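What follows is a structure written as structure tokens; I'll ask about it next.
Here the complex is missing a single protein chain, while all its other protein chains stay put.
Note that the chains are named A, B and C in the order they appear, and that numbering of residues resets to 1 at the start of each chain.
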Amino acid sequence: MSMLKVENLGITFGGLHAVENLNLEIEKNELYGLIGPNGAGKTTVFNMLTGVYKPTTGKFWLDGEELTGRSSIEINRKGIARTFQNIRLFGNMTVAENVLVGLNNQMRYGLASSFLRLPGFFKEERDYSKRADELLAVFDLYDERDTLASNLPYGKQRKLEIARALATSPRLLLLDEPAAGMNPNETAELMNTIRFVREKFDMTILLIEHDMRLVMGICERVTVLNFGTELASGETSKALNDPAVVKAYLGD
Amino acid sequence: MQMLISTLIDGLNLGSVYALVALGYSMVYGIAKMLNFAHGDVIMVGIYSIFVCLNMNSLPVPVTMLICVAVCAVLGFTVEKLAYKPLRGSPSLSVLITAIGVSYLLQNLALLFFKSERRFLQNFLQLGSIQIGSFELPVISLVIWGTTLVIMIVLNLLIKYTSMGRAMLAVSEDKGAAQLMGVNVNRTISITFVIGSALAGVAAILYAAKYQNVDPYTGSVFGIKAFAAAVFGGIGSIPGAMIGGLSLGLIEALTIGFLPESLSAVSDGIAYALLVLMLILKPSGLLGKKKVEKV
Amino acid sequence: MKKTARFLSLMIATLMVVLSFAGCGAADNSNVFVLGISGPMTGTASTYGNAVVNGAQIAVDKINAAGGINGYKIKLIYQDDEATVDKAKTAYEKLMDNGMQVFIGCVTSDSSIACNDLIKADGILQITPSASAIEAAVNPNSFRVCFTDPLQGTKMAEYVYNTLGYRKAAACYNQDDSYSTGMYDAFKERFTELGGKIAVEAPFGKDTSDFNAQITKVASSGADFIYLPIYAEKAAQILITADSKGVKLPFVGGDGLDGIMNYLTGDLGKLAENLIFLTPFVSTDTDPKVQAFTNTFIEKYDMTPDQFAADAYDAVYLAKLAIEQAGITAPTAMDNAAVVAAMTQIELDGLTGKMTFDASGEPNKDAKVAKIINGEYVAQ
Partner (left out) sequence: MKSNLRKIFASRVFIGGAAAIAIWGVLALLIAAGIFSRSMQSLLIQICYYVTLALSLDLVVGYLGDLSLGHAAFYAVGAYSGCAFAVYTNLPLALKFIGGLLVGGICAAIVGFLISCAILKLRGDYLAIVTLAFGEFVRSIVKIIPGLGGTKGLLGIPSFDSRVVGFTASYIVLVLVIVAIYNFTHSRHGRTVTAIRDNAIAAESVGINIKRTKVLVFTISAFIAGLAGVVSGFYKTSITPGDFDYNVSIEALVMVVLGGMGSIRGTVIASAIIVLLPELLRGMDEYRMLIYAIVLIAMMMIKASPKCRALKEKLDGKINGFRSRFTRKRAK
């Protein structure tokens, strides 16, 4: 059974079909790419998969459990985490706190413990800040753990977003243009990080990307979208050489 | 029956003033996407300017009216330049707090200059009233009616058929995109404030003619209710402001006229209760558009 | 953290100590009798506070010019209470810090009520010029110059029923103001007791700026007259509205209407014609005391004095009489109990009439009814 199954997913905004009839099957531990020109509806797909938008048609399942139309919160708890195209960090909180927010739903101590600093508070805070530190170390952010997130350089902000998403212990990670705004060096480093994340956390990753080098470098399979419909899908090199795809990218 | 009709007329008259003030709120909110808390206080300053002009005696009434509109427009322009413009792009919380600060500033400046006593103005328009059947209808009410309607139509035309109006629409949809399309966003917002404040000036003239009094809090008290009316009708919508204003006027008049006396103590809270209810049930108001946040 | 905490506590402590010493730096008051006023000097109600200070100042100047009390001058100090309860308590404490011996205040009822406990504990003589709620002068050491709200309502009900012969009343009152509701409740009770009828009530609130619906309600009720137990500024708005709607019923009110001519200036003055109200003070009274006071006031402050100023003037004179009656020879020999006791033994022929006091603290004086004729107050 595939990890994520998407069937006939579609959404309309005011009569306009933003995404139509999308089908996807992503296997466990796979690195899957969702690519396409600007305005092809890639981020809209992410928004549907994370419950920000409710799809008008179609359904999707995670490990066989249908999640169509659930709220963002529920979907996250079921195991889908994401990053954003325009970075959305908690800018006035420290790097460590950003990750701790991601860990929040695993923490158990109640309001009374918060207010009265009962023993549970100390135990959990200690355990989870250790886990946060471990996660940060993976992304090479440990030294900045007490920096305000908004003060991080751009590349590190992207990494922090991934770390925060991972902190929610997802099964499926959605990365929205992780390499946007990065120079080639940073992109190469990012590729390594993504691969490493997949190995270390046994993660399934679906990513949106413009940078073809990155896509070709790490994605096993891709789906190409144009004007909300699927142009091609399959193994990366094959799909990218599909005539329809070439036409869409290069024009006639 | 007679009383019901009289009360309805009272309500519509009051409502038309609310509508006029609400138009100003709604227009600025619709385009600049900010709640100009100080709109009511600009009106208050306008009324004081009429008060000062009237006390100088020698000025002809039309000049007084022009001065009032000019004072308001300049004030609106200045406030926008000095207080709101530096905050473009700041979180809405900051902008809102600044607007409250400006409102408070104008009130307290007025308090310093004119003291807290209510000042009464001479009946400078001398319009009198006309007799319709057994009802006496002040002519000023008809003038307010007419003005509100005319302003509403002119604003609609302005926005639909002039390049400035289209620029305003573009800015209201998406500031960044408008900028990219070559619209001067800052200038457009400034113009919006000038027009909005000139509207406040017109409202000031009509308020002064109808009620003949002003104190430093006139603007904020009346302004908050008018704002409630604008929200009720759907802020950002010009016909919404009209409908909201008239509804609020009618509801207030009917409450005063027909609510049992034991409940009269809450009549002042009616506008507020209505506003709370409306926003809870239909957050975008009667004719408002729903805002979708982009992800 | 440690450093900051230490620094912070140090800073706060220093600040407070400095402030407290600043507070202690009161002047040497051994050669003057200190009278204190607390009232709103800023904010919405500042008119009343300033009128009281101005009126009292004229009395103090006059007394000092004539040699003071037993040869000692009076010093007038005042504090702003913004007509809010917590500030009123601080203002009173501040006056006590500065050596106040007789309290001329508070100007407004709510503030005065909030200070009741403190005033009782201090035992000093309180003469409030204008706090008219019953509860504002309940302490044994509290006295007031003005009438209470209910008393005014009752007196007006009697005057209207007996003298003017009206039988059906309509009332416009301010439901946010206990002065207004207090007066109206008593009026209603007495008027119906006498056999009159309340045709309609049209209350409004502090945020009301449009009175059309109220006037419509009143006009269609068939009432003989409209009772306005409210302050002049709201009354002026109501008169303008009534005029624009062609309502010609007679208007009758309480002492709050005094001063309406300050609002209705120029052509607007004709709207107040035939207005009847109860007032302890008529600035155009031919009494030479009143004339002298009015002239000085206009000269000094460029406005006509209202009853607040006159009440304050009388309060200062009452304090002087009480101190003299109690045989206090010097400010340092001040004896609060004796001065308070002396209040029931004195009689003042003041701007607001001849008055004496009993232990209740309420003045025994006649209410005057005034009518505005040709823009002048005429005593009825």
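Convention: a contact is a pair of C-beta atoms (placed from the backbone, for glycine too) under 8 Å apart; a residue touches a chain by one contact, two chains touch by 3 or more.
Nothing here was measured: the structure is a model prediction, and the numbers come from that model.
The missing chain, though absent from the view, touches A, B, C when the full complex is examined. Of the listed positions C:Lys94, C:Arg144, C:Lys217 or C:Lys368, the one in contact with the omitted chain in the full complex is C:Lys94. From the set A:Trp61, A:Phe121, A:Phe201 or A:Tyr249, the residue in touch with the chain omitted from the display is A:Phe121, counting the whole complex. Among B:Val45, B:Cys68 or B:Val102, only B:Val102 touches the chain left out of the display. Set against the missing chain, the residues A:Ser2, A:Thr57, A:Thr94 or A:Thr229 yield one that touches it, A:Thr94. Touch with the hidden chain on the side of chain C covers residues 1-2, 4-6, 8-9, 12-13, 16-17, 19-20, 22-24, 41-43, 80, 84-87, 89-91, 93-94, 96-97, 110, 113-114, 116-117, 133, 135, 175-178, 181-182, 205, 207. In the full complex, the hidden chain is touched by chain B at residues 29, 34-35, 83, 86-87, 89-98, 100-102, 104-105, 107-109, 111-112, 224, 227-228, 231, 262-263, 265-266, 268-269, 271-273, 275-276, 279-280, 283, 293, 295. Contacts to the hidden chain, counted on chain A, fall at residues 50, 52, 72-73, 76-77, 81-82, 84, 88-94, 97, 100-102, 104-105, 107, 109, 111, 113-117, 121-122, 124-126, 129, 133, 145-148, 151, 164-165, 167-168.
We take it that only the chains that are shown with their structure count from here on.
Relative to chain B, the most remote chain by averaged C-alpha coordinates is A. Centre-to-centre separation between chain A and chain C, using Cα means, comes to 71 Å.
Mean C-alpha positions place chain A and chain B at a centre distance of 47 Å.
Annotation for chain C: no residues touch two or more other chains.
Shared interface positions of chain B, i.e. residues touching 2 or more other chains, are not present. Residue ranges of chain C in contact with chain B, taken from their complex: 42-47, 175-176, 201-210, 212-214, 216-217, 219-220, 233, 236-237, 240, 244-246, 262-268. The touching residues of chain B, counted against chain C in their complex, run 2-3, 6-7, 10-11, 13-14, 17, 111, 115-120, 122-123, 129, 136, 138, 140, 211-213, 215, 217-218, 221-222, 225, 252-254, 256-257, 261, 264-265, 267-268.
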